[in-house]
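With one protein chain withheld, the remaining protein chains of the complex are depicted in position.
Let's look at chain A:
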Amino acid sequence: MAKMNLLQAVNSALDLAMAKDRRVVCFGEDIGKFGGVFRATSNLQEKYGRERCFNTPLTEQGIAGFAIGMAAQGHVPVAEMQFADYIFPAFDQIVNEAAKFRYRSGDQFNVAGLTIRTPYGGGIAGGLYHSQSPEAYFTQTPGLKVVVPSTPYQAKGLLLASIRDPNPVVFFEPKRLYRAAVGEVPEEEFEIPLGVAEVVKEGSDITLLAWGAQMEYLQAAAAMAEAEGISCEVIDLRTLLPWDVDTVARSVKKTGRLLITHEAPLTGGYAGEIAATIQEHCFLYLESPIARVCGMDTPFPLIHEKEYMPDQFKIFEAIKRTMNY
């Protein structure tokens, strides 16, 4: 084990993946010599050469399409989108092409090796265009896997699993935690299976569910609630598509209550999908409506970032409301 921050964990996963498999190739804007604007790809070009770790021209559409082509050919591209806010020029390539490659060709062709990594989320004084959490646009796309780690340990294990998964994966990295989250991570390689949620803490009164950067707020709120005698079960979803319905439903059947939080706007957000599914599975067990604590239905503001964020105080208040329903 070693102490790593989330960036170092991502770097370590990429390093090990490239060392083990010559077909793994990393590319994106400024990721070469410079190591990426956040330094997730530091030293990879030095170690593996310019052919396997390189700067691309500034075109997300090009990066995604290029990655799809490489993956269809049998390589294992790990493409970086500099910010999740800038994934939209690549949207067509990702949702219409990568996601449907296998289906439309009757599995004559697929993009098994494709992984797209991208830093997402707010809390960094980034305003409208450096703070978005666009995961829900991708969770509505059959054929993709969508993964969001919340700790350095998860970042490494989930990224290695994503790179080796035989399906295209969009991997959202919580950039607010890049340097802020530090933890013990094995130096050697390991994988965390995709599609499996993690029960972070057991409890009996209410199930609290989140993923990525929002886990930090969720745990802070759980601690506040525990101090008032409310026993919280905390679950980290980790993979959003396909998601672990069983673990969440099992927990809600035990606690009778569910609160979901995400940073993306409420309307059309992924919490809505989860809530609908869980009420289907757990209707007779529910003791209060499923609560959602989410971003507002506005673009991500700069000056009012603190107000906008679904933080621990808002989650704590919602826990109390749910308990007292």
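One rule holds for everything that comes next: a residue touches a chain if its C-beta (ideal position, glycine included) is under 8 Å from a C-beta of that chain, and two chains touch if they have at least 3 such contacts; residues count from 1.
In this text, contacts and distances are computed from a predicted model.
Q: Out of "Phenylacetate-CoA oxygenase subunit PaaJ", "Dihydroxyacetone kinase subunit DhaL", "Sulfate transport system permease protein CysT" or "2-oxoisovalerate dehydrogenase subunit alpha", which one is the UniProt protein name for the chain not included here?
A: In UniProt, the chain that is not shown appears as "2-oxoisovalerate dehydrogenase subunit alpha".
Q: Using the document's definition of touch, tell me which of A:102, A:117, A:130 or A:175 contacts the absent chain.
A: Of all options in A:102, A:117, A:130 or A:175, contact with the hidden chain holds for A:130.
Q: Just one of A:250, A:281 or A:314 touches the chain that is missing; which is it?
A: Looking across A:250, A:281 or A:314, the contact with the absent chain belongs to A:314.
Q: Please give every residue of chain A in contact with the chain that is not shown.
A: Residues in contact with the chain left out: 29-30, 32-35, 37, 54-55, 57-62, 85-86, 88-89, 125-130, 266-267, 296-299, 301-304, 306-308, 311, 313-314, 317.
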